[in-house]
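For chain A:
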Amino acid sequence: AETIKIAYIEPLSGPFATNGNTGLAEWQYAAERLVNEKGGVLDGMKFEIVPFDNKLDSKEALIALQVAIDQGIHYFAHGLSSGIGHALTAAVTKNNARNPENRILYLNYSAEDPALVNDACSFWHFRWDADVDIRLDAITDAIAQQQDIKKVFLINQDYSFGKAIVAAAERGLAAKRPDIEIVGNELHPIGKVKDFTPYGRKIVASGAQAVITGNWGPDMIGVGKSAIDAGYDGPIYTISAASLGITRTFGAAGKDKIHVVSEGHLNPPASERAKEYTAGFEAKYPDYDIIQPRIANAVEMLARAIEEVGSAEDVVSVAYKLEGMEHDSIWGGKVYIRPDNHQAIQDIHDQVHTDEGITFPLDNSEYGTISRNVIKMASMDAPTTCKMERPERP
Partner candidate 1 sequence: MTPALQLDGLHKRFGKTEIIRGVDLSIAAGERHAIIGPNGAGKSTLFNLITGRFPCTSGTVRLHGHDLAGKAPYQINRMGLSRSFQITNIFPRMSVFENIRCSLLWSQGYKYSFWNMVGRSPELTSKTMELLEQINLTSRAELPAGVLSYAEQRALEIGITIAGGADVIMLDEPTAGMSHSETDYIVDLIRKVTQDKTLVMVEHDMGVVFGLADRISVLVYGEIIATAPPEEVRANPKVQEAYLGAALQAEH
Partner candidate 2 sequence: MDLVAINLIDGLFYGLLLFMLSAGLTLIFSMMGILNFAHASFYMLGAYFAYQISLYLGFWAGLLIAPPLVGVLGALIERYGLRRVHQFGHVPELVFTFGLAWLIEEVVKFIWGNNMMAYQEPEILKFALFHIGSNSIQAYKVFMIFTSMAIFIGLLFILTRTRIGLIIQAALSYPKTVEALGHNVPLIFMGVFGVGTALAGVAGVLAGPSLGTFPGMAVVLGSIVFVTIVIGGLGSLWGALIASLLIGWMTTAAASSSFQFATLLEFFGMTPPADLDESYLRDLWTLSLPQIGPILPYIFMILILVLRPYGLFGKRDA
Partner candidate 3 sequence: MLEVRDMHAYYGKSHILQGVNLDIHAGEIVALLGRNGVGRSTTCKAIMGDLTPMGSVKFNGMQIAGKKAYEISRLGIGYVPENRDIFLGLTTRQNLILGLKPGQKDGSGRWSMQDMFNMFSNLEERADVEATVLSGGEQQMLTMCRTLMGDPNLVMIDEPTEGLSPQMVQRVAELLQEIAKRGVSTLLVEQKLSIALDIAHRVYVMGHGKVVFEGTPAELKEREDVRKEWLEV
């Protein structure tokens, strides 16, 4: 039978190939497990994930998108790099206006720039990930609850993502705990700092009791290690300090210090279903971890929307169906897509890096992250500046 193709446009070569490959495994597994094994949608149509290598380059991503559109594909998944996310959003908006017969929907599972659901929002873009604003809302909540924290240090990469974190952190802390002092606010060039030691020194010297960083990859490890080596002892709140070698590298040194704040969580398993799902994944891909639980939500909700519309080709209807959809997540709690900006609203977990009570460790190590704190339906009514042009409802 025919399949419903979802293009997967991510770096599959180059420095970020593992991120791309992990995501691909997660998408394929989710499609298989959550849709195809249950008989597909619309009387037996299966989901097929078609990978494209964007080499982490906007231009290559646009070429890939073009190829996908030429192949008659109507959905594509993308998440790594908000910069490419912007390029793709703009391209999709242009394409859907210029070629109404070949429209395509953007399933964003990871590009976290708040602008994508604010000024740069698009009707054709849906985001299942919690964006920077939402995550920082959760982080500042967590900090606000700890009365003994008086000094917070911000260290981030010098680009829009890092700056968005700074803005959201400052906003959140000022509103929730005006008594907290921001003792350091560092922006460093992304991927260019060889030795983070001076930053570790600054953190220690500032007397900070909590650190907030949005760094990822080697920059994340650099900040974490240098702070711990320099003698810093407090919590480090991060957005993406799990798996991909990071968990293993931190090991014992990061225990109970590294916090990862995100939607979805593996430990403790939310339900039997989540446990089974995760175990299945680990068995099938022993080298990878589920690092983007939201992919399962995206797949399930897309399948539901297509089923309800009764067609996979009528993307306008599918998009309208997704707007405002409420869904029981496999990871517990609900997922709700805000109609005004297409951002998913869901539970956010404050998870700690540890080796205690871990059912599903990461990086084939003993360590993993465990949920310590939940913020229900975070940022449900945050304001948005999104003004999207909507096509006529068919």
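Picked so that all candidates are chains of the complex that A comes from, given by their letters.
As a working rule, a contact is a pair of C-beta atoms (placed from the backbone, for glycine too) under 8 Å apart; a residue touches a chain by one contact, two chains touch by 3 or more; residues count from 1.
All of these numbers come straight from a predicted model, not from anything done at the bench.
Visitor: Between 1, 2 or 3, which touches chain A here in the complex?
Guide: The answer is candidate 2.
Visitor: Spell out the residues on chain A that touch candidate 2 in their complex, using ranges where they run on.
Guide: For chain A paired with candidate 2, touching residues are 15-19, 158, 186-189, 191-195, 197-199, 201-202, 204-205, 207, 217-218, 221-222, 225, 229-231, 244-246, 248-249, 251, 287, 363, 365.
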